[in-house]
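Here the complex is missing a single protein chain, while all its other protein chains stay put.
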Amino acid sequence: MSRINGGLKLFAGTANRHLAERISQHLGAPLGDLTVSRFSDGECYVKYLESVRGVDAYVIQPTCPPVDTNLVELLILMDALRRASAASITAVVPYYGYARQEKKDAPREPITAKLVADVLTAAGANRIMTMDLHAGAIQGFFNIPVDHLTSIPAISNYFKEKNLENTVVVSTDEGRVKTVRQVSSRLNAPIAVGYKFHPTHQKTEMTHLAGDVRGKIPIIVEDIVTTGGSINECVDALLEYGCKPEIYIAATHGVLTEPAFARLNRPEIKEVVVTDTIPAPPDGRLPNLKVLSVAPLFAEAILCVHEDRSIRSLFD
Amino acid sequence: MSRINGGLKLFAGTANRHLAERISQHLGAPLGDLTVSRFSDGECYVKYLESVRGVDAYVIQPTCPPVDTNLVELLILMDALRRASAASITAVVPYYGYARQEKKDAPREPITAKLVADVLTAAGANRIMTMDLHAGAIQGFFNIPVDHLTSIPAISNYFKEKNLENTVVVSTDEGRVKTVRQVSSRLNAPIAVGYKFHPTHQKTEMTHLAGDVRGKIPIIVEDIVTTGGSINECVDALLEYGCKPEIYIAATHGVLTEPAFARLNRPEIKEVVVTDTIPAPPDGRLPNLKVLSVAPLFAEAILCVHEDRSIRSLFD
Amino acid sequence: MSRINGGLKLFAGTANRHLAERISQHLGAPLGDLTVSRFSDGECYVKYLESVRGVDAYVIQPTCPPVDTNLVELLILMDALRRASAASITAVVPYYGYARQEKKDAPREPITAKLVADVLTAAGANRIMTMDLHAGAIQGFFNIPVDHLTSIPAISNYFKEKNLENTVVVSTDEGRVKTVRQVSSRLNAPIAVGYKFHPTHQKTEMTHLAGDVRGKIPIIVEDIVTTGGSINECVDALLEYGCKPEIYIAATHGVLTEPAFARLNRPEIKEVVVTDTIPAPPDGRLPNLKVLSVAPLFAEAILCVHEDRSIRSLFD
Amino acid sequence: MSRINGGLKLFAGTANRHLAERISQHLGAPLGDLTVSRFSDGECYVKYLESVRGVDAYVIQPTCPPVDTNLVELLILMDALRRASAASITAVVPYYGYARQEKKDAPREPITAKLVADVLTAAGANRIMTMDLHAGAIQGFFNIPVDHLTSIPAISNYFKEKNLENTVVVSTDEGRVKTVRQVSSRLNAPIAVGYKFHPTHQKTEMTHLAGDVRGKIPIIVEDIVTTGGSINECVDALLEYGCKPEIYIAATHGVLTEPAFARLNRPEIKEVVVTDTIPAPPDGRLPNLKVLSVAPLFAEAILCVHEDRSIRSLFD
Amino acid sequence: MSRINGGLKLFAGTANRHLAERISQHLGAPLGDLTVSRFSDGECYVKYLESVRGVDAYVIQPTCPPVDTNLVELLILMDALRRASAASITAVVPYYGYARQEKKDAPREPITAKLVADVLTAAGANRIMTMDLHAGAIQGFFNIPVDHLTSIPAISNYFKEKNLENTVVVSTDEGRVKTVRQVSSRLNAPIAVGYKFHPTHQKTEMTHLAGDVRGKIPIIVEDIVTTGGSINECVDALLEYGCKPEIYIAATHGVLTEPAFARLNRPEIKEVVVTDTIPAPPDGRLPNLKVLSVAPLFAEAILCVHEDRSIRSLFD
Partner (left out) sequence: MSRINGGLKLFAGTANRHLAERISQHLGAPLGDLTVSRFSDGECYVKYLESVRGVDAYVIQPTCPPVDTNLVELLILMDALRRASAASITAVVPYYGYARQEKKDAPREPITAKLVADVLTAAGANRIMTMDLHAGAIQGFFNIPVDHLTSIPAISNYFKEKNLENTVVVSTDEGRVKTVRQVSSRLNAPIAVGYKFHPTHQKTEMTHLAGDVRGKIPIIVEDIVTTGGSINECVDALLEYGCKPEIYIAATHGVLTEPAFARLNRPEIKEVVVTDTIPAPPDGRLPNLKVLSVAPLFAEAILCVHEDRSIRSLFD
């Protein structure tokens, strides 16, 4: 039975229809009727098949690969809502593409994550709902409210229930230490940090580890797994530093491009845990893959927003 | 030898590198050095490899298929220029994708051509240079200057030089009559207009023709050729109405998706004339294809803009 | 009895008080109390005489001649509403002045129709309701919702009920063919299109006709009738091409400036059909004038907007 | 000979062509070539007949009566410049219409002077040059630079050279005391202030005077003279309070509507001094009218702006 | 008992907690729970301790001294509300700091009162509620609704009830005459205006008075009392011109910096009347100080806004 009353409508773009359906089931609210199609030249065409006048519309569309088409589709979905007099538009973007381009690391680079924020706003978004942004400051790229959900508690609980002994929570590099610390704090486990530098007279960068991993079960925590390259190097370093050959990988967003399937499918990696913010690869592509669903979290968050209740309580 | 002095820099995205190079040759100005690459997950990465501080940057990037990736790439190219302190940014968009979604024809549709205008502006464009927009009013979607070039005179001249006798300029439907009239006026030829309606008791829409085509050589004029579907129907109607089986097609933008190759390759169609705003299909895909280059027009227009001279003189 | 509940208030500027009153009657909602006056130097002064806090205000003001004073009055009417805390402001602009300046046809022209859109938005409009815009793309000049009504079905029905036989729907030039096609489709009648070009060695432009009109009853369809000049030329051409000397003119907006009264008052013109988006000329100025009211359409549209129902159903 | 070098172009709207020509003469810079015309329905059409690419354009157009048409014409003049790539646009508005509606004095009034500022900015103005605004705070209605010229020194000098003895500078009401003080300070003369209140048991408001005027020659100072109504009342009060029957009126802006001609043409009023920010009435309409030209001030100010020199030095 | 229903929440910054509490009592609505603290380096930290989703938030914070910290705190208070999804934000700013910098009196000055308006809007204010602005035109610095309350009637009533005989309402200079006129009109008393000029051959500026004060009881009316300097000079001039040595001072905003305590504590000044828009100085600092509370006015105004009733009725 539906848990919501009038005014709210869920709509799904084509990026992750499966997640949208699960959110819809959790809410007991059907996905609104709309057409999203492509002309023969690839141009996207959108038309809502039911009135949206005065509704609070939630458009579920992660900007996962193919990132540009998913992004532009989201913009078009919102433009149509705005022109059709929706009362408010919430872009539900479980995975925020281009989040890793959130600052200039070299001269003459763009800050594409900000550009994305600007075009989402320009297209009419009144609110953003997203999860585990690569950098928390991306919230500040917006002046509209951002509901920033996290799957860290869910992922931590998943590992807690495994009752692994003698774990160490590992960051592959200096960038993810904050997230690692959050998991570490929930598991009461120490941390280790991978980093690289050139020892004197050596040409190749070596991966070093700060922190003790000897005899421990490592849980490598990332926000996004893409090619698995840096994870692979980290796994090598962990083994070299003497960890147990029983390694877990955890990440909110499993982008998982082609190289990842080979790299992460090695015996020392017991499990690769991701969520369903992004459609999972076909069965069997990565046998040690475990997908947790964030649909309940998003459903609750949408309900809280709609009923003007605080979201944070969900995560305590 | 270069015809331009300091301050102007041309840059090319990946959408139509060939056209950019021809414009560059006409101007005697090299294409600026930049990297446009894709990460394994498809995210676009841009970096300019030379200083752009204080330059007037012209970014050449039609938003032809794949339209969304070309559009987002253009946005990113401009964001990086803005943050790197370019003095001004001109988006040179020879083909403006989504131009056919410039108004709502049904409820709850987007106006994607306006959305495109808004995001181009939001990404930092100070000026737009484009050609033969599907609707002239798209100029008004911008508050920044729009240089709206046209290839109609060039295409008309091409046919004038053929010295065809007894021609009629044809619009496939009611939407293109204005362009047809412009060609008609330059060739001193009458016009004909295709249109559809359901005669009493008949179910199927038939294509009718207003205007006399009997024994005449038709020149069908379009702004964009995509699938060739409506052209094909128009050709059928023209033949039925008794035209000479010697038909010419002319369009500024040859999007030319798969079905077009079969449909336009029929003996009654003598030639399909398009310009190089969009990369041409591989040799041989459409034997009767003729490509005119608009590179000289764009080169002259850029030069005029840079030297603060009026562009219009080019087209008289 | 009133068909509306709380929250909605209608206000009328001075441009077409008669239409506003008819809309008010159809809705059963009184026109709100306000003062619109002019100081001796012509400056407009506005004051609302009843509270507008929290109301959804609909300001009915076509920007017909005198266009600039009507436009500025509309801006002022909205500024006062915004500062007096109206919850939302809908500019009901049955006739959108300057709509014919919607693109640049020559260098260094303005795009005044866009300028009008910008100043309406700057003055606080949250929504626009208008009718039969000269170019559909003007909808895209706004980022706020535009309810674009049409009187084409009403006008078509009016002619259907006349049961005229052997009609042809005529466009005076290449610009109105789309509207003509819509009427043609509803009347199941063929179309004809006027156009001009210079035949070899002739100096004067002649009006040609594409399409067969011989022995037929022409219905010339326009969006706006102003001076009647191009209609007059078209009538001459139609007669020369052998139509029946029984011609109808139909247009949504009857601007009807001085020259029109002489030109349209000729025996071959049976009737000039317009709507009341613009105040009608005094009785007797144009004996063959027939005015249809769009008040029911606007009343229904306002009701739909206020009750968050889809407007489109009105036109099917 | 021209005092200016490249880059600057003057343009005149139709509101005060005479002033524009005088400014042009003072600068030695011709007025740019443009068309401003009206269609038969009153819509304004603008086209620049010479290139404006890259120029610093100064558009001279006071928004005097007919205020709305002059204002909209100014907006259109700027829109065309912006779209034609002018480098910068300065609206030279010697008289700023609607300046007296600069705050809400009653509920549900507009603040039209701010609305005017917003639409000027929305139409593309980069800078405003104006004179003796009714309220100085109107400068703050803009975020673009405002060059606020004053004719107070010129008017004061005009009276100084008359060598009148025993003068008193008078404000008709509480609103103009600041300006009066500025003149008073330059003439070393005392001030008097008119005001109204209802003494006990009396119904009609009487005009009182604070300050001693007995046997003195009054100079009534205003920013704008419109109907002459409050001036007339003030003259009556001054005579009643025993001033010499030799009264001068001075105002920057002579709007001078019909009633003013009768009211100000009375023997006790020696002279009505205004400037040419607004076109003067026909010769003989007001025999005691004296018009000072502000053209030299505007010419100097434009020159200073163009050469990046401080304007203020002009007024010390 | 509370006079308000759901949806409204009052919050107080630290600038005038006492006034906020009195407003809260009048409304019967508690002040919302929030933390405002300062880090050791002086940075302000804000956190709301109760949900604000969907509420209409009223933040009470005059920008009295320390003006910059109070202003920035107000901005931060609003930013947090916006990001936490408050439905609307009203900045209740009983005293508007920097209001006296509302126009440029010299070249290269800022217009800080407009800057303040811009940053309040940029931080998310949807409405401003303030009192007795130094210049009414500051209302026009905003495009959001401004509720501009006044304490003039309350102050006038206070003096009416004293039944003073033979009073004169005095402005210290030309800037406050309008306010003085309002009090004068309510008390049926004449006015006098202070002003300065240099009589011939004298170096020092003297304060003159326009208007008769001999034997009268002066009520000097100001909007703000800061150092008491100009009031002191005015008192001297009044005494010199022969007023009764029984002088009253009235001002809405008692900023009262150090010098004021000495200057205003002289026997001829019977009473200094201010309101509590600004926290009062410690008891005894100024023995002749009388503080009227504006809390009832603000409470009523908030109630009117919340219930969409007209505010003006409060002041008639």
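Letters A, B, C, D and E mark the chains as written, and numbering starts fresh at 1 in each.
FYI, contacts are C-beta pairs under 8 Å (C-beta built on N, C-alpha and C of every residue); 3 or more make two chains touch, one makes a residue touch a chain.
As the structure is a prediction and not an experimental result, all values here were calculated from the model.
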Chains still shown that are in contact with the chain withheld from the display: A, B, D, E
Which of E:30, E:215, E:242 or E:259 contacts the chain that the document leaves out: E:259
Residue touching the undisplayed chain, where the options are A:56, A:73 or A:118: A:118
Absent-chain contact - pick from E:112, E:265 or E:310: E:112
Absent-chain interface as seen on chain B, which is shown: 51, 53-55, 82-85, 124
Those residues of chain A which, in the complete complex, touch the missing chain: 102-107, 111, 113-114, 117-118, 135-141, 143, 146, 148, 173-175, 177-178, 180-181, 184-185, 188-193, 195-200, 208, 210-212, 310-312
Residue ranges of chain E at the interface with the undisplayed chain: 39-49, 51-52, 64-69, 71-73, 75-77, 79-80, 83-84, 97-98, 100-101, 104, 106-112, 114-115, 118-119, 122-123, 226-227, 255, 257-259
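What we mean here is this: only the chains that are shown with their structure count from here on.
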Comparison of A-C and A-B (more C-beta pairs in contact): A-B
Same-interface partner of A-E, chosen from the options C-E, D-E or B-C, over half of the pairs matching: C-E
Per-chain CA centroid nearest to the all-protein CA mean: C
Between chain A and chain B, centroid-to-centroid distance (C-alpha), Å: 39
Distance between the centres, which are taken as Cα means, of chain D and chain B, whole angstrom: 51
Where chain D touches two or more other chains at once, by residue number: 51, 83-84, 104, 106-107, 111, 114, 118
